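As you look at this complex, bear in mind that one protein chain is not there, while each of the others sits in place.
When the chains are written out, they are named A and B in that same order, and each has its own residue count from 1.
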Amino acid sequence: MKASAFAYARATSVVNALELLAAHGDKAKVLSGGQSLMPAMNLRLISPELIVDINGIAELRGIAVRGDTLKLGALTRHVDLMRSPEIAAHAPLLARAIAHIAHPAIRNRGTLGGSLAHADPASELPACMLALNATIIMRGPGGERRMAAEDFFTGIYETALSVQELLVAVELPVAHKNAAYFFDEFARRHGDYAIVGLAAQAIVKDGIFADLRLAFFAVGDRPVLAKIATKLVGGEVTPAILSDASMALGEQLDPQEDQQASASMRRHLAKVLLARCVSALLGRPDLKAGGSA
Amino acid sequence: MIIATANPEILSELDRPNSYIGKVVPRPNLERLMQGRGLYVSDMELPRMAHVVFLRSPHAHAKIVSIDAAAAKRLPGVIAVVTGEELGTVITPWVGVLSHLKGLKSAPQHAIAIDRACWQGEAVAAIVATGRAVAEDAAEIVKVEYQQLDAVTDMRTALDSVTPVIHPALGDNLAFERNLDAGAVDAAFAGSDEVAEAEFIFARHTGVTLEPRSVVSDWNAAEARLTIYQGTQAPHMVQNIAALHLGLQESQVRVVCKDVGGSFGIKVHIYADEMATYALSKLLRRPVKFVADRVESFNTDIHARDHRCRGRIGVKRDGTITAFEIDDLTGIGPYSMYPRTSAIEANQVVNLVGGPYVTKNYRARARVVFQNKNVMCQYRAVGHPIACSVTEGLVDLAASKIGMDPVEIRRRNLIADDAYPCASPSGLRFELLSHHAAMNKLMTMMDYDALRAEQAALRNKNIHRGIGIASFIEVTNPSAAFYGVGGARISSQDGVAVRLDAQGSVICQTSITEQGQGSESLTAQIVGSVLGVSMERVRVILGDTDNTPYGGGTWASRGAGIGGEAALQAAKILRNNILEVAAAILQSSPAELDIAHNAIVNASDGAPRIELNELARIVYFRPDTLPPGIQPELMATRHFVPREYPFAFTNGVQASWLEVDTDTGFVRLLRHWVVEDCGTLINPQLVDEQIRGGVVQGLGAALFEKCIYDERGQLTNANMADYLVPMSGEMPDIDVGHVVSPTSETELGAKGAGEAGTAGAAAAVANAVNDALKPFGAVITEIPLTPQLILTALGRI
Partner (left out) sequence: MHVSITLEVNGERVDALVLPRLNLADFLREHLQLTGTHVGCEHGVCGACTVRVDGEIVRSCLMLAVQTDNASVETIEGLSDSGEIADLQAAFRDRNALQCGFCTPGMLIAAQDLLKQQPEPDRERIREHLSGNYCRCTGYQAIIDAVETTARARSGRQP
């Protein structure tokens, strides 16, 4: 399977990249990591006329802490997130999630910006952005736009990015001192796309959730912030409360059916993850098996 | 019979000084493979070589109304666009039937479809260009008008009167039916204390060889010779068939196989697109290369194992199995594959069910039906996985019914180790097997009682582990009974020519082939051992019809048993010839001499007398110094063919230890064991590795692999992200042990070992999962055992 012919341009700056995107619209595709773009092109699922290679744009690189904010450039590679001391200190959820993404060779090339812009509902990083309350930063002909991650993902492979915009960075608040994290996914084999996954950030004080963000992925056409988190915040989580939250979770989710799992299986697995997550975050083994209806 | 210990240096009757037989030695061909300096067909380039891409039907069943290639032909780099009709002037069609499979019928198949495409993926045109990318560009602009026809995509209804008949001239969609009725089955069931039955469902699989099918076909018009470079397991078969269908003499065709990136039976068949490639080379008078891409591989490499088998077992309270009965249905493609036919798999299922057991009452029906899906044919362990899974699944069901331990019920019914020779109800003749010795060894290796105790303890903590056992028999070293009797020009014999060269090195030419199992090594080990020559001096040539004896090749686990014996016999003759010359040179007699460490030595005290390279120098350059009348012959050829037994059966038993997460349905394979009896072990490491590789293919079948067709006959998961093959993260370590029951049909005593792992692995896993789920009363008789299936069986979703 060989890709169709295309023209190739190496963007020298964000401005240059935007010029190229403006000129070619939806006939151009941005090449960052290439780990999702290239398979699609080799399979001739897409045949862009122009590839805009942004790998040389220095201003898209870098992980920086400024005050309470962690800023990650769009070209941050997955392996960089794994190895970064800033991530380990300020956003450890990302380091845990990265281990589940594909395989080492893919992680060496895949980028944060690419993964978010591609918006595969089964991928890990979009859900992490939701869990971490991230802000997505885009640039286009109209200048810079900032959007909460939970508004950014709009459907399967669909985001708020227009064809003339580039995702340039992500900002997230640095971890709270009482923050706790959970990440897990069910996949048939190491590195496979998740059948269902959960990225969670919590603030736990004395065995009580002061805050809880539960971002499920592979449960629909986009990552989902579970509304039922509010049911678990502010008071002791009893098995009954967890069970009730679990049922409500099943109602909020509208999972897809595919070759890996039916909708009802996905709902079930989401509930299993919920129980395991709550149990782990609160240090409550008694809650581990509960919650799945 | 000898029980092999962990120490691989077993004594055998061939134990000569420094014998390599039974030893672990590194394979001679590894260095080039590890340094990226192998030569796979997909690596090959020849001058003026063109590339072919096949335009393939997107429909499962459709009339080809018209093909307009005008625009495609004009694309720069395109050499030709050829349709089925055009190619039909160069190559004739074929029918995949054999006369010994009574009633097997199939329709003629063309190298490129003419008038009608019968499966999604069948080639409807060939685009030949200067490069693969350009050819794909051209393929996109060939305009084909199709008229879709109803597709037959459900084997269960393929024979219904309302279902369209794919080949009207054949009358119906039944390709083959076999019935067997042995003993007194009805009486046996009537007299049973319990009867268990189940429908066993097996997913369609494919081989997923890492190197896709690749051919470089080079027709030299000036020489009127066709050279085919192909990773085939049976080069002489390809030579014969290419010549036959291209109107050539066999002597005009040479088939060369160098390194092959995996085969497992996938590359032992004749494929339409490969035949088309040969024909295109002849038509265009230049080399043409075809390398299937991964999507094509999924759509056109043979599939296998698509079966629905109803099984029944009768048992008495004391554990005696009274009868087996099966009704097997398999849905192949629209054509029976050529030349080995798509009926063999079902035929094997009928032959093999119940094989390890004493039960004489056995009834079977197997039906093979055509479908508008990809073609199906022999893939590693052909039919054995189905037969073993059904048999061993039924035995476990019977054990459950009477509350007996699964090992105990097997002990009460496996053929006794001293009962041989004997025959199965299906007519299989067993020379010497070791079911009980193998089971005893397995019990020790896995510490069965300890695992049962661990299982019980963990159940109390809601952790569900299971043990699954699967006994099996395995067909190896087939005689002409397999294919030859049916009219196939597939050789069941093999030959080895061995010679001592002028510098004292040994050259072997063998008709068996190498796809990584160690054919080259086993040949060198045997020859080196018999000749007393160190292996570094032995060079093996294989995979070239111009430069090897005529033979069958490597398939059906025959390389070691048949090719090995030929190597042994040829080396014995050469040894005698060398000793005769040595005796003449040394004024001694052959009986007083031996060969060891590359030198002629005294048989009595091993003292060296003359180096082999010195002997060779004399023979080749100074025969004037030899005594009068001597005509030295430093080359010998021997062929071997099994005559007494149609197959050399091997036997073994496997066990799986796994954990089922009953919340998620996920299965974790903890460990796997195999005890295998394949007779003499030429290289124990290579045998064990064949078993491990085979087991993992079976584990893939048990948990992961399935070709998913929709009701329109579209293969919906034709890529490596969606067709799940086993990767390192999910596979267990596999312990392998041996019992040794040599065959007395050969001096070597080696039976085959290549397929045993695959035969029983899925059965062991399925039994283990059901064992784990016993407390929940769930029994699953379908593979792959996906989380979805398990959660459904548990009532969790």
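Rule of thumb we're sticking to: contacts are C-beta pairs under 8 Å (C-beta built on N, C-alpha and C of every residue); 3 or more make two chains touch, one makes a residue touch a chain.
None of these values were measured; they are calculated from a predicted model.
Student: Using the touch definition up top, pick the residue from B:P26, B:G247 or B:P623 that touches the left-out chain.
Tutor: Missing-chain contact among the listed residues: B:P26.
Student: Could you tell me which of B:P58, B:G262 or B:G504 touches the chain that is not displayed?
Tutor: B:G262
Student: Quick one: say which of A:A22, A:M38 or A:A289 touches the chain that got left out.
Tutor: A:M38
Student: Can you list, in ascending order, the chain B residues touching the missing chain?
Tutor: Residues in contact with the chain left out: 26-27, 30-31, 33-40, 42-43, 45, 133, 207-212, 259-264, 293-294, 515-518, 685-686, 689, 692-697, 719-721, 725-729, 731, 733-734, 757.
Student: What residue numbers in chain A mark contact with the hidden partner chain?
Tutor: The missing chain touches chain A at positions 1-8, 10, 31, 34-35, 38-39, 42-43, 51, 53, 55, 79, 102-106, 108-109, 189-191.
Quick note on the criterion: only the chains that are shown with their structure count from here on.
Student: Looking at the complex, which residues from chain B come into contact with chain A?
Tutor: 132-133, 136-137, 140, 293-295, 462, 663-666, 704, 708, 716-717, 719, 721-722, 724, 727, 729-730, 787-788, 791, 796-797
Student: Which residues of chain A touch chain B in the complex?
Tutor: Listed in rising order, the residues are 1-5, 43-44, 186, 188-193, 195, 259-262, 264-265, 268-269, 272, 289, 292.
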